[in-house]
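Report on one structure; see the data block that follows.
Removed: one protein chain of the complex. Kept in place: all other protein chains.
Up next is chain A:
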């Protein structure tokens, strides 16, 4: 295949012309560093996931040097915390650079590298403690299980590093606003700023937990820990964490995908409003992860359930906007009839197919989430495999598959190579395999979870109890799903390495797809860009939802706090 033939990457009618825009090598290296490290975490985390799925199905028994819960900790930390954070920051940088004058400011770049190295150092520290079996506390690290202090210090470095990374985005955005007075900021940059604001507000909770509770306690400076308080702080962070994963996928759906399908960004205002709503209503809701817990009264639990459900609005708005964009794109290309536009979409282009499969999966996944947060109904599914199934459909499908779709074009744009038709096909096969694996694994987890099978448990027949034995056939299916997913990750990594180092070089890389805003759409009101206002409203909502119950948890007598325990 000659490089010239597929210079203008774009398959099945999708459009991405070659472009004269190319990333500065310094920016490209920064972004690639984040992507490469995220892929290493993806590989190791997926390997742990494969072994877990095989153990749980009873297909294999681990060698004595490896513990199931050690693998489970590695899987959660590497995939949910490390892979996502590095990938998201890399992707956000790319769009921020592209839409804000094409270059990162030198000062911002040094913040970004500091952030990268801090997160890298923290990840390595935490990984070593997991490897030596000194931190089999899972990625939620619930006290009073006590890991090595280096595990917690590693986490602090990751969190603080990610703050440095967000400062890099803020610096570029603030500079752009100063030098483009009176202009509306580009949609991608706006959404990147919103995502990082949400991240900082969210991570304050876990930072307080780790720095003021876990680190001094694990070093032996404080003998006891307020367990209930540490859990509330963790979940203050744990829920918005899922929006930190989701929002970058939304950015891709809202801003990048319209360009690929020859459409326009539906509105310049509503996507911004959506993101503001996510900031406001993702934080004061953590108790819906703690509905069955003592120490928090029913009133506060229910209040946070109500606040949680407000997420329905930005979700409905997003569903409307995305489908509307697709339909308008199809119609502008001459589609006839009510559903003719569906056939005009570039199904054969992995950059479109991967995110569209993610969106479809998000519909049942989101519905399951409403069950989880529904006060009473939560009792039926809490801590069963249903929940594991839920975030394998949301995070591991809707978000991660979108990240795969992004990688297929972002890597070649950064390395000035081409997304070849072969690599595109490989991407389609890989995406479909991912969906197949997730349907087997995720849907079956939902079913067997409803029957009672617990999450986060090694293989067990509970003394051959009839109820537990009835779950086994489902676990066989989940095991097969795990194998398919691992094969899919391997195909993805193969494609990533190919696109990074071996795909044909080109002087004119494919254009970084940024959708144009429909000109008929109205000018976004300036108030949407008044960040201080939205942060203030968020703080008020957080105080309303959390101040009293947290104050109450802080009042528990010292004798009811817990000394450290190591039970693994």
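Note that in this section a contact is a pair of C-beta atoms (placed from the backbone, for glycine too) under 8 Å apart; a residue touches a chain by one contact, two chains touch by 3 or more; residues count from 1.
Here is the rule we go by: contacts and distances are computed from a predicted model.
Chemist: One chain of this complex is missing from the view, so tell me which of "Peptidase U62 modulator of DNA gyrase", "NADH-quinone oxidoreductase subunit J", "Cytochrome aa3 subunit 2" or "Aspartate carbamoyltransferase" is its UniProt name.
Modeler: Choosing among "Peptidase U62 modulator of DNA gyrase", "NADH-quinone oxidoreductase subunit J", "Cytochrome aa3 subunit 2" or "Aspartate carbamoyltransferase", the correct UniProt name is "Cytochrome aa3 subunit 2".
Chemist: Looking at A:26, A:180, A:465 or A:530, which makes contact with the chain not pictured?
Modeler: Residue touching the absent chain, from the options given: A:465.
Chemist: So which of A:378, A:418 or A:431 would be touching the chain we can't see?
Modeler: A:378
Chemist: Which of A:13, A:144, A:216 or A:504 sits in contact with the chain that's absent?
Modeler: Going through A:13, A:144, A:216 or A:504 one by one, A:144 is the residue touching the chain not shown.
Chemist: What chain A residues would touch the chain not displayed?
Modeler: The missing chain touches chain A at positions 67, 69, 72, 136, 138, 142, 144-145, 226-228, 231, 269-270, 273, 290-298, 301-302, 305-306, 309, 312-313, 316-317, 320, 324, 374-376, 378-380, 382-384, 451-452, 454-460, 462-463, 465-468, 522, 525, 556-557, 559-563, 565-568.
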